[in-house]
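In this view, the complex is presented without one of its protein chains, the others remaining in place.
Let's turn to subunit A:
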Amino acid sequence: MKQKKKVTIAQGCALVIVIYSILAVCFYFIGGEQLKYTPSQEYKATEKSTTTIGEIRRNMTVMQTFIAQTDEVQRVSLLFATGGKQNPGVALIRILNMANGKVLAQKNVVLSSLANNAYTSIGFDQPVKVNKGETLGLTLNVPNSEEGKTISVWFDAGNTFQGGGAWFLNGVKQQGTLCIIYSGRDKILFGDYYWDLVIGLGILLAIYCINLVVKQKKGKRSFGLNLIATFLKYRFLLHQLVSRDFKTKYKRSVLGVFWSFLNPLLSMTVQYVVFSTLFKSNISNFAVYLLTGIVFFNFFSEATGMGLGSIVGNASLITKVYIPKYIFPVSRVLSSVINLLISIIPLIIVMMITRTPITPALLLLPFSIVCIIAFCIGMSFLLSSAMVFFRDMQFLWNVVSMLWVYATPIFYPESILPQKYIFIFKLNPLYHFIRFARTIILNGVSPEPKAYLFCLIAGFLPLVIGAIVFKRTQNKFILNL
């Protein structure tokens, strides 16, 4: 018996390391560009605009210099004036390196495609690699312009581009700045050091595994071994409790498990009808946007609602048999996980109906699910132990979770809050999980590495806090049941 167990722990460790390596490689390919770059903010020359510079003639060169603040430039926007006419010909837009006069990128834009008195964004075919801090020049020519049938751009005489820069007409420096915006992306260290990080963590993992195996051999106790031992001991009980919750939930209903499937669809339909007229214009693919939020929030509210009563509801058991009490909140949350997994099916169906592209990035979805599970277990620890001492908790929690729906961008766009108040969302753990899932589902790409970190913190910090509170209070539970 003992011999057999030793082998399984060593095997388990080997398995963990193999899985880790496979995941690390897969993640590198799925994560792709998002791991190496993060989109920069938009750098805007000025908020105002005084007047246009006048018609741009055939042999005129308009140039704005600026100091590069990003590692790569992807888009520039200019505030054009077209006079509301359909102008013939094209405009040539170039990015120059001012130090050596080299042309880094150029792009032809059809004049008739430009907006009048509004910013038009122009993207380069390839991101333009630049060095932070060097002076770049943005030049604009209209090579074949005809008099009266050409364009102009706005400038602001009272301001200069923040960080330095000026504008030139045919090489002569002018006062003020052109109305331009540029944006790009920044390299992040994470991408450069990805493999170092993977190997480093791998080595740590291997050391810990060896440590576990050695400790097991010597018969010493350790936190990790205890954790594995209790998990193995109570795995069957956990499985029984989860399957009981799941079996009894729909036991006497006609549609049964089908409700897990139908519920999110129905609430999505209702909210879609109600809110689509309100917010649709702001959100592309509102149905999927909404359903993702609903699926995640429903899981949260179901798991915490069930977890809340898990200790009080099992009072008859807790006062009669010794079972580690954390089993109850954990099992309740895990049985909600089954519902969550089922409700992902309608999500995928709606994705197919709305022709949302199904990309390999979807493979990253489990990450946000694991994080939200950790978060819900942590919350259930907190709530269930609070509930033992104060039965008001259940009523209070109803109100709080209703507030929470409105505080999370589920059926409204994030842009409802001005940029400077966005931190309110960022304090809300659910926001991170939902945003993570939406980036994957709607944009089909991996979120930036920071989002992973936020999800981890938002998920596991509450878990640790909840576990500590639960552990401290659990001996007093029985006196209050």
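Here, a residue touches a chain if its C-beta (ideal position, glycine included) is under 8 Å from a C-beta of that chain, and two chains touch if they have at least 3 such contacts; residues count from 1.
We adopt the following convention: contacts and distances are computed from a predicted model.
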Inset, instruction - Given the options "Monovalent cation/H+ antiporter subunit D", "Acyl-homoserine-lactone synthase", "Teichoic acids export ATP-binding protein TagH" or "CheY chemotaxis protein or a CheY-like REC (Receiver) domain", say which is the protein name UniProt records for the missing chain. - result: "Teichoic acids export ATP-binding protein TagH"
Inset, instruction - Just name the one of A:N144, A:Q240 or A:N398 that touches the chain not displayed here. - result: A:Q240
Inset, instruction - Just name the one of A:K218, A:K320 or A:K420 that touches the chain not displayed here. - result: A:K320
Inset, instruction - Tell me which residue among A:R391, A:K426, A:K450 or A:K471 touches the hidden chain in the full complex. - result: A:R391
Legend entry - Which of A:K102, A:K251, A:R355 or A:K420 contacts the chain that the document leaves out: A:K251
Inset, instruction - Name every residue on subunit A in touch with the hidden partner chain. - result: 233, 236-237, 239-241, 244, 247-248, 251-252, 316-323, 390-392, 475, 478-479
